[in-house]
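To start, the structure under review is shown below, and the notes come after it.
A protein chain is absent from this complex, but the other protein chains hold their places.
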Amino acid sequence: MPRYLLSRVVQLIPTIFGIYTLAFILMRVLPGDPATFLVGFRDDPQALADVRRAMDLDAPVLNQYVTFLRSTLQGDLGRSYLTKQPITVMIGQAFGPTIVLALSAMLLSVSIGIPLGILSALYKDSIWDNISRLISLIGVSIPVFWLGVQMQIVFSVQHRWLPISGAGFDNHLIMPSIALCGGTLALLTRMTRSVMLDQLNQDYVRTAKGKGLRSRVIVWRHAFRNAFLPILTVGGNSLANLLSGALLVEVVFSYPGMGRLLVQAVNTRDYTLLQGLIIVFALLYAGINLVIDLIYPLVDPRIQYH
Amino acid sequence: MKRLSRLFLALLVASIFIPLSVNAQSAPATTVTTFFIEGEPNTLDPQAASTVDEFQALFNIYEGLVTYDPKTLQPLPQLAESWTVSPDGLVYTFKLRKDVKFHNGRAFTADDVKYSLERLGNPKTGTSYTSLMLNNVKGFSAMRDKNTNATSLEGVKVIDPQTVEITLTAPTGSFLQQLTMPGGFIVAKESAEAADFEQKPVGTGPYKLKEWVRQTSLTLEANEDYWGAAPAVKTAIMRTSPGASQQVLEFQAGNTDVAVVPEPDIARLKGDETLSKQLVSIPILSTFFLRVNMKDPVLGKAEVRQALATSIDRDAIIQTVLASQGTPAQGLFPPGLSAFDPAYKPFTRDIAKAKSLLEKAGYKDGVDIEIRTGQVETELRVLNAIQQEAAEAGIRVKINSTEKSLYDKDRGECKFQLATINFSQDYADADDFSPQIWRGSGSLQKCGYDSYEGADAVKKLLDQGSAMPLGAERDAIYRQAEKMAVDIGVIIPIYHGTRTVLVNPRLTGIVVDNNSLIQFARIKVTQ
Partner (left out) sequence: MTQKSSQPIVTNLAPTRDSRAVNKTLRRVLRSPLGVVGVCIVLGTLLCAVFAPAIAPYDPLKGDITNLYVKQPSGAHPFGTDDAGRDILSRAIFGARISLKIALLSESSGLALGVFIGLITGYFGGWLDTILMRIVDIFMAFPLLIIAIALAAALGTGDDKLIVALTLTIWPAVARLVRSQVLSVRETEYVSAARLIGANSIRIMRRHILPNILTPLIVFTTLGVANVILQEAALSFLGLGSADRNSASWGRMLNDSRQFLIAAPWMAFYPGLAILIAVFGFNLLGDALRDALDIQSE
């Protein structure tokens, strides 16, 4: 097990190095730099030169790359060009809200999607099945930012029920999580339906039925337990997707998370912030996948790592 | 498993209904809540500041030698009690206030003035404003020179703890106006050299920073040792802007005392009996115009520029798109500047005239032009209107709207035919605006702003005006230069801006000044 973990982590290293380099190249290809952003309409070459000099942007690109790489390896993501704050602090502040948002959207998806999927499987081809498919298809088709905006109009503008923007561990989360959960809900419903159908067609379920076990027991004790592993996989993957899907929702609701920070960093050409965010997103993505793999043997003892 | 899913549900319900009412608590009457205009400050270092939100915070924390009058924007004494100017206009002698203390308790002296101005001049601090303020100060060019590495400004001299003398290399009529900019704020050396100065400001102003939670809000509290009158507003909270429309909603919900109103919301608010009375329009010293690439084969022709300028119905644009917030622009200088000439109206809409001008330029069948712009929504709407109006004269306009940084970059390399500029004052003088019609360096020079027909004469006038003392004679010279350039369409002026805000009626006095900033010390509170 530890050896497996180690090899997985080692495998990650070249990928992360690649990500880092890709991020760096992308940043330098972006038209403009933080200095052009600050100087803006002034079009004063002297001012531009002043700001570039103050920001050390006049150093050769290769030197910048080496400097960034070295400090990143030491766990220091540098400081923002604009706010002068350490990137780790800025991302740290935005991290919590994004995780909370992603988790609460996950909770919503799980608590709606899994029952819906089971319902679908139990009553295959019935009206329930079709309704649940319809719900999940709409969920995956709806543009999240549009849904967010429509909810703002109805629940914040026309009726003053919910706050239109901002963050808090309270009713600020309702609209953003609903807007965000659609895709995951759809995926979970579909996955649950198909693995449950598989399970319900297995011999042991038929045997259990033959023995006269109550269907509730069959569904929960047996079928669902076996269906749990693939659902967990899909769920874990979705969590990673939720983190990035949160970006659009964060923009719509002015929610102070990592996605909004990323959009801001792109707009202001804050290279260091952007690189830091990309690395953190990639690490999170990889980390979640790793954790799912590690949870496998705990859930299903048949799988073992050597 | 079932238990687990129940737990999920319970958690979900709990997470939604945990009440955490930050806004609901009733604040004391002396607390004022506002929003930043655009977003929030990046830095609170006055010598590195460049955005309106940064200025909004800094003007309450820091002070300069002089400040501006909230209505006319002309210089008033602040940390300098009085000053004299030598007859040749080169030497300014400032007498400083005696009773001023920094927020850290130390007394303010002339050394702080010298330190602050040198900090501004240091290339390592660098802002886009530095050269605007210090260009004519003696010794500045040496500080800029990479070879000399001078660290002190020769032109700034401490005579005694209460007297500072600033020597210029050339007489500059607007030097005092320039000193009102935030780059000229006086900082305390010991704090400016400490870590995190950009988030731990120490000034002499009426407010101290109490707390700054980025992406949320910045809180100021009254400075009890302030040398001036104690402000009526004891606590000022400036929240990060969630976007203009949302500021209005928050205002309606009673969560803020001031809100910036975007044009689309104005009609609705005017229709509301209570809210219409709380709307305030503030003219700002700005001009929205189209910059021309004078080296472009099509727009290099004066007739084409004049035809475009004549085809635009400025009143219609202001009535629809700007919801009547703004005034038509005919020249470069906005009303509010003494150089503004209300009688100068070269471009009233006349489609027949525009068509004949085009014909004269050789475009009988109309002409295609492209306007580059960023993504400011109001400006895009104005361009749509221009597009429709110009089409009637046979000018087919394409609007190319790209991300701001790409736009800034291309404009900086003069890769455009026409580009939008919304120029608002840095300091209230014609001097600040005049580089828009003549400049011999950078992108404007690449675009031919030093070589158009009559450019030399314009430059001569501008140089002459800049060196003169303020007054009617100087204004006349600026007007003459403006006429020479704008007559031939060196810029195509569209409108002068207005900022519209909602203000809680319990606040009186000047809440939002003509620099579109809120200086809390000027606000009176009634309950």
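Some observations on this one:
We just call them A and B in the order they show up, numbering each chain from 1.
Just so it is clear, a contact is a pair of C-beta atoms (placed from the backbone, for glycine too) under 8 Å apart; a residue touches a chain by one contact, two chains touch by 3 or more.
Being a predicted model, the structure only gives us computed values, none of them experimental.
Of the listed positions A:L122, A:V149, A:L162 or A:L294, the one in contact with the omitted chain in the full complex is A:V149. Residue B:K398 is the one among B:K71, B:K345, B:K398 or B:K524 that touches the chain not shown. Residue-wise, the contact with the chain that is not shown comes from B:P264, picked out of B:P123, B:P264, B:G336 or B:G454.
Interface residues of chain B with the unshown chain, by the touch rule above, are 244-245, 248-249, 262-265, 267-268, 313, 316, 320-321, 373, 375, 377, 380-381, 383-385, 387-388, 398-403, 406. Residues 14-16, 18-19, 22-23, 26-27, 29-31, 130, 133-134, 137-138, 140-143, 145-147, 149-150, 152-153, 157, 230, 233, 237, 240-241, 243-245, 247-248, 251, 262-263, 266, 274, 278, 281-282, 285-286, 289, 292 of chain A touch the missing chain (whole complex, contact as defined above).
Please note the rule applied: only the chains that are shown with their structure count from here on.
Each chain gets a centre from the mean of its Cα atoms; for chain A and chain B, those two points are 39 Å apart. Residue ranges of chain B in contact with chain A, taken from their complex: 1-2, 5, 8-9, 11-12, 15-22, 42-43, 45, 48, 50, 123-132, 198-199, 214-216, 240, 242-243, 246, 249-250, 253, 403-406, 408-412, 421-423, 435, 441-444.
In the complex of the two chains, the chain A residues touching chain B come out as 30-33, 36-48, 50-51, 53-55, 80, 82-85, 90, 93-94, 104, 107-108, 110-111, 114-115, 156-157, 160, 164-166, 168-171, 173-174, 220, 224-225, 228, 254, 256, 267-269.
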